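One protein chain omitted, others in place.
Chain naming follows the written order as A, B and C, and within any one chain the residues start at number 1.
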Amino acid sequence: MTGNTFGSLFRVATFGESHGPAIGCVVDGVPPGIELDEEDIQVYLDRRRPGQSRHTSQRREPDRVRILSGVFEGRTTGAPIGLLIVNEDARSKDYGAIKDLFRPGHADYTYHAKYGVRDYRGGGRSSARETATRVAAGAIARKILGPSATVRGALVQMGPHPVDRDRWDWNEVERNPFWCPDAVAAKTWEDFLDDVRKAGSSTGGVVEVVASGVPAGLGAPVFDRLDADIAKALISIPAAKGVEIGAGFAAVSMSGPEHNDEMRMRDGAVTFLSNNAGGVLGGISSGQDIVARLAIKPTSSVSTPQRTVNVHGEDVQVVTTGRHDPCVAIRGVPVAEAMLACVLADHLLRHKAQCG
Amino acid sequence: MTGNTFGSLFRVATFGESHGPAIGCVVDGVPPGIELDEEDIQVYLDRRRPGQSRHTSQRREPDRVRILSGVFEGRTTGAPIGLLIVNEDARSKDYGAIKDLFRPGHADYTYHAKYGVRDYRGGGRSSARETATRVAAGAIARKILGPSATVRGALVQMGPHPVDRDRWDWNEVERNPFWCPDAVAAKTWEDFLDDVRKAGSSTGGVVEVVASGVPAGLGAPVFDRLDADIAKALISIPAAKGVEIGAGFAAVSMSGPEHNDEMRMRDGAVTFLSNNAGGVLGGISSGQDIVARLAIKPTSSVSTPQRTVNVHGEDVQVVTTGRHDPCVAIRGVPVAEAMLACVLADHLLRHKAQCG
Amino acid sequence: MTGNTFGSLFRVATFGESHGPAIGCVVDGVPPGIELDEEDIQVYLDRRRPGQSRHTSQRREPDRVRILSGVFEGRTTGAPIGLLIVNEDARSKDYGAIKDLFRPGHADYTYHAKYGVRDYRGGGRSSARETATRVAAGAIARKILGPSATVRGALVQMGPHPVDRDRWDWNEVERNPFWCPDAVAAKTWEDFLDDVRKAGSSTGGVVEVVASGVPAGLGAPVFDRLDADIAKALISIPAAKGVEIGAGFAAVSMSGPEHNDEMRMRDGAVTFLSNNAGGVLGGISSGQDIVARLAIKPTSSVSTPQRTVNVHGEDVQVVTTGRHDPCVAIRGVPVAEAMLACVLADHLLRHKAQCG
Partner (left out) sequence: MTGNTFGSLFRVATFGESHGPAIGCVVDGVPPGIELDEEDIQVYLDRRRPGQSRHTSQRREPDRVRILSGVFEGRTTGAPIGLLIVNEDARSKDYGAIKDLFRPGHADYTYHAKYGVRDYRGGGRSSARETATRVAAGAIARKILGPSATVRGALVQMGPHPVDRDRWDWNEVERNPFWCPDAVAAKTWEDFLDDVRKAGSSTGGVVEVVASGVPAGLGAPVFDRLDADIAKALISIPAAKGVEIGAGFAAVSMSGPEHNDEMRMRDGAVTFLSNNAGGVLGGISSGQDIVARLAIKPTSSVSTPQRTVNVHGEDVQVVTTGRHDPCVAIRGVPVAEAMLACVLADHLLRHKAQCG
C-alpha cells in the first residue's frame, strides 16, 4: 500500500537510502521453527555485493547482515525478523554537481515531481542499494520454500549478445563474473563489457530466473495470478523494462496447437510435453519449472555528456561520474532470484491458508 | 490478498463464472461527486462484447450493466458501487465431453490441482468472461482520472504480422474489427485470421496501451512502482505472457546514452526529447505518455486434436469445440485499456493521500 | 482499506444502500469443497429480519439471499461467492422533511461533512440495512469454522435492566423476541420496551457473544490480536459504543492474583480454572470460550422533537417518524454473532497460512 512493502502473507517492509546510516527490512509472516542464522542470508548477499570484479561497481560494501529479532536458539519464532545492514562505504563526497539537476534515466526528476524534496546523495531511496534488502528477504523466502524447491537465475543476454541455449550449463553460471550459463558467451561478454566500460557507456541485459520443484496449485484467480505477481516483483527491480513468462513474446507468433503444452501420464503423474506456459496456467502453478525473463535497461549513469534541466528550470549538461556498474543486469541476477523466491513463498502461505 | 480483488485505494472486488447466473463487482474508494450513470460504463462494455464481428466469439451476450449502489441522483456518493451483469447466453450444453479432462493451455489442470473441485462449464471462474467486470471498473477509473487523461489501446501485432508504426492512425483503430492503427495491416490480418479460423487454429497478438495526460508523480518507490503495478495488471489479463514498458526488451541492446531520455526546458516546462522510459522513471510517472505492450498467447481452444489426461489419470485426446475467439488478443485491447486506467486511478488516489 | 471490506484472508466486500435496488457482498478466500447452499445463509438472515415482532422495525423485507457464484454442485469452489439481497420494501416515501437536515445521533452530518453528497433515503449507506450482508457473510464464516465451533449470542442488558446470570439458559434465548437468556428478564423487558415504544423513545442494550470450540492458537501478536480484531468488528456494528473481552472493565478493580486464570492438567489437557481472559491471552486464543460484550446505544430515531441544524446552516427542529426499532440492540445479536464468526474464520485461515 505504501510502496516499500512486499507481499501479503510473507511480508517484507524495507527502508534505507544509499548514503544513510543503514538499510534494512522487517520480514513478517515467517512460519515458526525454521532453522535460520545470519550466514544463511549472508551467502546470498555476498552474491549481490558490489566490487567483486572489474565488471561491477567499485563501491566497497561488506554488506554484513544482522538479525535483530524473530530468531531464537537458531530457529524462527513466528515473530517478525528485523534485518539490518549498515552502510559503510557511503562516501561523503561533494554532491554540489548533481544535487540540483535531474540525471537522465534516473528517478531524480520524478522523485522531485512527486515529493518536492529528495535525498540526492547517491540516488537516495531510488538507488539500487535497496536491492540488498530484497536479497536478504529472498534468503528467508527460500527457507520457507524448503529444500525441494530451487530458485536460480542466469544472465541470458548482454547488450545485443544472447547466450546459445544449446550450451546452457548451470554449473558455468557460478564460474564467470556474469552469471552466464554459456562459457563461450561469457568470453564474448568480457570483451564487450570492457569496451563499454572504457567508452564510459553502459549496456543492458536479460535475466532469466527458473524455479524448480514448486508444487502445482500456487497462485490465485484473476488479479493475483502467480505470473502477475512474478511480473510485478521482477519489474519492480530497478532498471527493469520488460518481463515475460514461458514462451513470452514469442508466443504471439505461435499457433494454439504449437503453443499449448500437451499432457500425458508418466509413472502415474501428469506430465507436460513442453513448457511454453512457463509453469503457470490460469495464474496457477502447474508443477513444471516456473520460467521468467526480465529485460534490464543499460545503466543510466554514463560519462557521455547529456542534456538535461535543473531544479531552477535551466537547460544544463550532465556527466555522471562515480562507481557505477556498466551493466546493472549482472547484479540483477541474484536480485531477480530473490524476488521470485519471495513471490513463491508468499503464494505458498496463501495457498496453505485457503486450500491447506 | 484473495486474488479476485484489484487495487489498494481504488478497489475492485469481482465475482462470477462463465456459466453462472451473473458476474459483477464492487468498486470501492471512488471519490464522491463524480457524474456517473450506467451508460458511462456500457459504452466500454460494448467495445469488449463478443459476437460483434466474425473474428470474435459468437456468444451472444448483451452485457447490460446495472448499478446497484453508490450513485445517487447521477453522482457518486463515496459509497461502494455494486455492478451486476447478468449472464444471458450461458447455454446449458452438454459438458460431458470435457468435464473430466484437462484442456491443454487452459487452467483446467491447475484449478483441479489447487481446489480439488471446479466449475467446468465454460471454464468457470477461469473463463475470460470475468474481463467484463474489469472493463466496467475501468470505465469508473477513467472518470476518476478525469477528462484531461486519455487511456487508449491498439493491437500492434497479430501472429507474426506487426503494424507499420509509420502508418499509425488512432482514428483507424475504431474503423476495423481489430483495433488496428494501421489500415494496411488490418487488411492483412483479416485474411490471416480467416485462414486461422478456418484451420480451427488460433493466433496471438501484441496489445499496446497508452495513457496521455497523466500527471508526473504517480507511483511509489521500490515494490509498488507504477510500472510494476501496470505489469501486474496487464499480465493478470487471461492469456497474457509478457509485458514491456517503453522501449521494453529493445532497451537491452541499446547503450545508456541512446536509451536515456534527455530533457530540455520548453515553454517553461520540463520536456523529454524521447520516451524510451515509457513515461515512468524510478517507478514514478514523468508526465510523458505511459506506454506498455502486452503479449497475448494464441487462444488455447483449438479444433486440432491434442493429447491430454483426465481426472482419472488416463491418457486421452481432446478437441475443443464451441464459440471461441481465434485471436483473443483483439478483445484484449479494451481489457488492457481498462486495467491501465484502474492502475492509474489507484495511484492517483494513493498520491493524493501522501503528497496531495 | 476502503471501509466497506472486512478481513484479510476471509474477505467480505459489501455494497448497498437502504433504499437502493439491492444490497450484497463478495465473499472471497473461502476454502473449496465446503457444502453450501442458499438455505444455509437464509436461516441466519431470517433471525436478523425486521418485522418479526412488535419490538422491531415494521419494515417488511423478505431478505431472500441469492448465491451468484463460487458454489458449484452444492460445494464451494474457492472462487469468490457473490451474494445478492434485493430491497423489496424500500418505500418511495417523501423525504422532503429530512433530506436537508441532520438528524441527531445519525450519520447525516458526518457523511455530509465527509462526502458533500449523500443518499438521504433511509440513511443510505449509513443505514443498519447493511448488516444483512454481515449476517450472510457470517453464515459462510461458520461453515469455515466447522461444526466443532459454535458462535452464539444473547442480549444481556436492555436499558438499565441486566439479566440475572444465575438464570442463564441458552435455550431460552430462542424462545423470546429479545434473544434473552433469562426468562424473567425477558418478561421485564417486554413491558419496559412497550413503554419505551409508546413514549416514542428508545433504549440501549448489551449484547454478549460467545464462541466455543475455537482451537488455541488463533490470533497474532501486537496489532492484529484476536481480541483487537474482535473489538473492531463489534464496534463497527451500527450504534455500538463499547466492547469488552472476558472480565472487561470489571478487570480494572481486580487484583492480579484474582484476575489471572490459573491452569491445571485435567485428563491430559491444559485446563483453565476461570475465564477472566475471555479466551484470549496476548492476543491469541487459549482454547477457552471466547467471550465479548458490546454496548449498543439507544436508537437515534425518536419521535421527541430535537434541536438540530440543516444544510443551509439554519437552526431547526426534527421529529423522526418511520418504522424504527425502539431497541436496535435486539437485532444486534445475530449481527454480533456474525461478526465474531467472521473474525474467527479470518484468523483460522491466517493461522493455517503461517503455522498450519
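Rule of thumb we're sticking to: a residue touches a chain if its C-beta (ideal position, glycine included) is under 8 Å from a C-beta of that chain, and two chains touch if they have at least 3 such contacts.
What you see is a predicted model; the values in this text were computed from it and never measured.
Visitor: So which of C:10, C:72 or C:111 would be touching the chain we can't see?
Guide: Spelled out, the listed residue whose C-beta touches the missing chain is C:111.
Visitor: I'm checking contacts with the chain that's been left out. Which of C:47, C:167 or C:232 qualifies?
Guide: C:232
Visitor: What residue numbers in subunit B mark contact with the hidden partner chain?
Guide: Against the missing chain, subunit B presents residues 1, 9, 29-32, 78-79, 221, 349-350, 352-356.
Visitor: State which residues belonging to subunit A touch the missing partner chain.
Guide: These residues of subunit A touch the chain that is not shown: 1-5, 8-9, 11, 13-17, 20-26, 28-29, 32-33, 66, 68-70, 72-73, 75-82, 84, 114-119, 124-125.
Visitor: Give me the subunit C residues in contact with the hidden chain, please.
Guide: The missing chain touches subunit C at positions 1-6, 8, 14, 102, 104-107, 109-111, 113-116, 125-126, 130, 157, 159-160, 196, 201-206, 216-225, 227-229, 231-236, 238, 240-249, 251-265, 268, 270, 273, 276-278, 280-287, 295-302, 304, 306-309, 313-315, 329, 350-351, 354-355.
We adopt the following convention: only the chains that are shown with their structure count from here on.
Visitor: From the centre of subunit B, which chain's CA centre is farthest?
Guide: In terms of C-alpha centroids, the chain at the greatest distance from subunit B is C.
Visitor: For subunit A and subunit C, let me know how many angstrom lie between their CA-based centres, rounded off.
Guide: The computed centroid separation for subunit A versus subunit C comes out at 46 Å.
Visitor: Any chance you could list the residues of subunit C touching two or more other chains?
Guide: Touching at least two other chains: 1, 9, 29, 32, 78-79.
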